[in-house]
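Only one protein chain is missing; all other protein chains are in place.
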Amino acid sequence: MSACAKEPGRSAVVAYTKRAWIVLWKDFLIERRAKEHANALLFFCLLLLFLFQFALGPDRERLATAVPGLLWLGFILAGLLGLGRSFLGERDNDCWEGLRLTPGDKSAIYLGKLAGNCVLMTAVEIILVVLFGVFYNIDLWTPAAPLALVLALGTIGLAAVGTLFAAMTTQVRARELLFPVLLLPVQVPVLLATVSATQALLLGQPLADVAHWLKLLAGADLVYVTIGILTFEFVLEG
Amino acid sequence: MTRALGWLAVLGLVVGLGAGFGYAPREAVQGNVQRIMYLHVPAVLTAYLAFGLVLAGSIGYLATRRPSWDRLAAAAGELGVLFTGLTIVSGSIWGKPTWGTWWTWDARLTSTAVLFMVYVGYLLLRSLIEDPDARARYAAVVGILGAVNIPIVHFSVKWWRALHQPSTILGPERSPIDPAIGLALFVNWVAFTLLFAYFLARRMEIARLEEQT
Partner (left out) sequence: MIAARELRKTYGSNRVIDGVSFELGPGQCLALLGPNGAGKTTLLRILATLLRPTTGSLSIGGADALREPERARALVGMVAHGSYVYEDLTARENLRFWETMRGGDTAPGRLAAALAQVELDGVADERVRTFSAGMKRRLGLARVLLGQARLLLLDEPFTGLDRRGRKWVNEFLLGFKAAGGAAVLATHSFGGGLGVADRVAILGSGRLLMDRPASDLAPEELHRLYESLTEGAEQ
């Protein structure tokens, strides 16, 4: 093999990164060809828009005040659908087993999947935000930058735990029920933080006012991703 | 040994409840209903103890793969859900005459409810997996995440409440505690902990015997 022996630590990091990257690459290729997730989720977002409007009635004011919550509700619903399926592709042809046999730190697989899920969720978010802005006539452009930060932090929190639990529930009975039941209670802090922060931002408050929420989110994200990295190999084994 | 623990727990409970309902003074503002605190507070403390043990058992199993750690986590999880349920119910009963409603989204009650849901999910996960090794591993991951999440939930709910309502005076933790109340509380807490330990030991024993058949 190649003469990387000079810096064994460095080449291990390179190999790890390559593995995470190739998992992302694979999922992206498969998604692009099979188009399973993207189209369905896009349509789902559109449906949600109508659903919320019908549920809350024609009163513009009521809808406007509910927007932060609805945005994240819609987002979480889409997340439940999209994230839960993260590892379904690995069920065919025993690829799950194949992954178990790969050498090295398995958490690279987790990070690759996490990255893929973050990209997917971000796409869903952008679509929802645009749809909300257009259909509900809400100004989401002015606070766009700080809002993007909140969205990013919330996405990581949701995806970090979602990816881990998705791996777990892929092999369990009643997967479609268990996944939300496990994920939602754990996501309560993320939901509270993101909705509160979004609400403040939409009311025109400066970013500094929601700094404590952002710190909470950042801290939570760090914790969730770390636990994901540390425990993924135990989940993969099954 | 377990037997002695059981009797000790019963004794503790008798003394504790006697202290709470007889010996301790009637609270000025809330009246006799406040006495339910002697159940409510020890219950939540015991629940936290239980979930701490779930965390310990989860980490223990992942580190050593010995089934005894998993049995600890499972038993503690069940008891934790039980005591959390007790906390919520007693908190609700306390709340009805005090605030006029069975449920309020105050910080502590909400946090406890979230805790309840996390660990009910934990038990649900356990019930759906047959392979003991996979069950132990997956439960351990959820157990660890759930426990580590507790402070995060606590802060997020607290700040969320602060947005919607200035903090209401919840109870004795605001005013200086009458030493008699404090003592009664302490005795009940010890009694609950003993009771918990007894149930835990029993439950783990049953699990061990079940595994052998």
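Which chain is which? They are A and B, in the order written, and residues in each are numbered from 1.
By our rule, a contact is a pair of C-beta atoms (placed from the backbone, for glycine too) under 8 Å apart; a residue touches a chain by one contact, two chains touch by 3 or more.
For clarity, every value in this text was computed on a predicted model and none was experimentally measured.
**Student:** Counting the whole assembly, list the visible chains that the omitted chain makes contact with.
**Tutor:** Counted over the whole complex, the chain not pictured touches A.
**Student:** Among A:Thr102, A:Thr142 or A:Thr226, which one touches the chain that has been omitted from the display?
**Tutor:** Reading the full complex, the residue touching the unseen chain is A:Thr102.
**Student:** Spell out the interface residues on subunit A facing the chain that's missing from view.
**Tutor:** Touching the missing chain: residues 1-2, 15, 18-19, 22-23, 25-26, 29-30, 33-34, 89, 92-95, 97-104.
Note that in this section only the chains that are shown with their structure count from here on.
**Student:** Quick check: how many Å separate the C-alpha centres of subunit A and subunit B?
**Tutor:** A distance of 31 Å separates the two centres.
**Student:** Using the touch definition from the top, list the residues of subunit B that touch subunit A in their complex.
**Tutor:** By the definition above, subunit B touches subunit A via 62, 114, 117-118, 121, 124-125, 128-129, 131, 133-134, 137-138, 140-142, 144-146, 148-149, 152-153, 155-157, 159-160, 163.
**Student:** Write out the stretch or stretches of subunit A touching subunit B in their complex.
**Tutor:** For this pair, the touching residues of subunit A are 161, 164-165, 168, 171-174, 178, 181-182, 184-186, 188-189, 192-193, 196, 212-213, 216, 219-220, 223-224, 227, 231, 234-235, 237-238.
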